[in-house]
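Of the protein chains in this complex, one is absent; all others appear in place.
Right after this comes chain A.
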Amino acid sequence: MVSVRRSTVIEAPIEAVWEILRDFNGHDRWHPAVRRSHLDGNKRTDQISAIRNFELTEGENLREQLLSMSDKDHSFRYAIVESDIPLQNYIAEVSLKRVTDGNCTFWSWTSKFDTPRGREQELAQLVAEGVYEAGFEAVRSRLTTTRTLSRHSFSSSAPSTQSQSGTALSGMAIGINRHGGPEEMHAIEVTAAPPGPGEVRLRQTAIGVNYIDVYCRSGYFDLLKPPGVPGMEAVGIVESVGEGVRHLSPGQRVGYACPPVGAYASVRTMSAALVVPLPDDIDDVTAAAALLKGMAAEFLLHRVHQVKKEDVVLVYAPAGGVGRILCQWANSLGAKVIGATSNEEKARVARAEGAHHVILPGNRSLEEQVMEITKGHGADVIFDAVGKDSFDHSVAALATCGHLVSFGQASGDIGARDISSLASKSVTISRPNFGHYTDTPEKVAAITKRLFDAIRRHVITIEVGQQYPLSRAADAHRALEARETTGSSVLIPDDYKKGQK
């Protein structure tokens, strides 16, 4: 059970605050989250058991019943009886107390409720900030615009906690002003504009770190033109959606792994098309670590090449991010998995991830070792992101009618090749691009469905070795470039962490 308690002091007499709050059907006149309110039947607004119907600014509907009200105690309690937002067994209490020393009002707003598993924090935050704190601010500004302040002054909560779609949402991001090393990454203040048509605005909760981010930062890839914000993968909560966005709604947990860059931020407005809802049983950090690499593994094993039982699959860098997932997944598909790596330590990792054999550099070439392991058959499919150094060995290690999937070039460009020589084995070569397999909502939905299912069934496991505050993204890059990391690295926005304490 989740418990939320928020309280504030309003610089107005208790009678003035109570006059606003006691109208159980009046939230649409002051609360920014409530667009419309009406009562069931012909009950009065202060009649116990009255039910109010809220249509929220973000479109959801909910019904709440008045359980008790006391003019003596300046308090009332209510329960949610029906809601589009999954708040279960929700009972809340609004209570005012007179501050006799200063003629102002102490206002507490508390509740207890249940949520679907894994959504406790997110929904507690929604209730605390989007409903209670936003309500405090609305009543405060309503009362204090018509009053001169009395002698006390109290700090008020940041206006950015309001969930109003019409205003910019402020947050922080990690930006670079020019290409270079990790030292070029600086924390900057950003605002996320209200979402336009087809857009979504997110409060991000976990951000995946990928090697491509290093390339964007250094300028090796031209995906990020400074000044700008790196990052291609994150998870968060929908704050609001623009016109025409049907598949997302405020409060929903979502994630994405797609260009354009800009994921290293606590708030972000972006195209909603490639943003997908997350299932309740996949937590934020896992999803942020899994999306980009897992989606790549999904289309490599199921779409670029459909790996079948008994296929011989050769995976380069089997201890790396995508490599591990390829080994695990190919193994569970019944393939015979061979990893090709550089040292015994990584070989151990590869075997643990499901590689049946591991090839290390030695006296004999890679193709000779593959042919020996496969008794002269060769590899039916090779997943090769090494590029220049591996290409010719890969072709030589293929089986007849084998398929070389070249999905990266860590060692450099492959350069020009004569394709007529490929006829000796009827070789097929693919050069897939992540973007082309993930460029429509339908493709992303299908890929992530199978990915989440694989995580759920423990076909693949996502190891998050490092978590850093977003403000320390430079440290995450340093560790990644120094190869000091294990598994995936995830950044957690600092203000999100603070909000969870």
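Following the convention adopted for this analysis, contacts are C-beta pairs under 8 Å (C-beta built on N, C-alpha and C of every residue); 3 or more make two chains touch, one makes a residue touch a chain; residues count from 1.
Keep in mind that, in the parts below, contacts and distances are computed from a predicted model.
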item	value
Among "Response regulator", "SRPBCC family protein", "Glutamyl-tRNA(Gln) amidotransferase subunit A" or "Molybdopterin-dependent oxidoreductase", the UniProt name of the subunit that does not appear here	"SRPBCC family protein"
Of A:Lys97, A:Arg142 or A:His377, the one touching the omitted chain in the full complex	A:Lys97
Option from A:Thr8, A:Ser249 or A:Thr269 whose C-beta touches the chain left out	A:Thr8
Absent-chain interface as seen on chain A, which is shown	5-9, 97-102, 104, 106, 108, 133, 136, 152, 154-157
